[in-house]
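Dumping the structure here so I can ask a few things about it.
One protein chain is absent from this view; the other protein chains keep their places.
On to subunit A.
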Amino acid sequence: MSAEEPHEVHLVVNGTTYDVQVPARRLLSDALRHDLGLTGTHVGCEHGVCGACTVLLDGRPVRACLLLAVTVDGHEVTTVEGLAGPDGTLSAVQEGFRQCHGLQCGFCTPGFLTTVTAGLRENPDPTHEEAREMVAGNLCRCTGYQNIVRAVERAAELGREQA
């Protein structure tokens, strides 16, 4: 068996099923960007430190750069493209980031949005400390953390208002 033999993989991303052929070494982050054309997932450090590539796998945040696409065959993936409503309405988390200027250059933003979406689902009413903890695994090189933490708290408020 050649090591580059392609594997048939069914990825369910943002509710749509994609059948792609990938070599075993293809990272999920690259499969999303190159094979599916979903470039919202950003690739920063590629060894799990920065969190820019964070996506939801069966609803839980994971690093797309630390998963081989072939290993998530048949699982549900949500990328940043899947967070807004079908009509383009921003989610509470996206709206919170918009209102509080929770982004500067925007490179790290997709990872923050997916991480916070899952974080607020688990803990809809975080304390200030918990909001900080929620984003502690993601790096922002513009050091926009103060506004990002405010955005998490605002998103929690918006989420509670919508509930």
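As a working rule, contacts are C-beta pairs under 8 Å (C-beta built on N, C-alpha and C of every residue); 3 or more make two chains touch, one makes a residue touch a chain; residues count from 1.
Throughout what follows, contacts and distances are computed from a predicted model.
Undergrad: One chain is missing here; what is its name in UniProt, given the choices "Carbon-monoxide dehydrogenase medium subunit", "Nitrite/sulfite reductase", "Branched-chain amino acid ABC transporter permease" or "Holo-[acyl-carrier-protein] synthase"?
TA: Missing chain, UniProt protein name: "Carbon-monoxide dehydrogenase medium subunit".
Undergrad: If I consider the whole complex, including the chain that's not displayed, which of A:T71, A:T127 or A:T143 touches that chain?
TA: A:T71
Undergrad: Of the residues listed, A:G51, A:G82, A:P126 or A:G159, which one is in contact with the missing chain?
TA: A:G51
Undergrad: In the complete complex, which positions of subunit A touch the hidden chain?
TA: 1-5, 7, 23-25, 27, 30, 46-49, 51, 54, 57, 60-63, 65-68, 70-71, 115, 119, 133, 136-137
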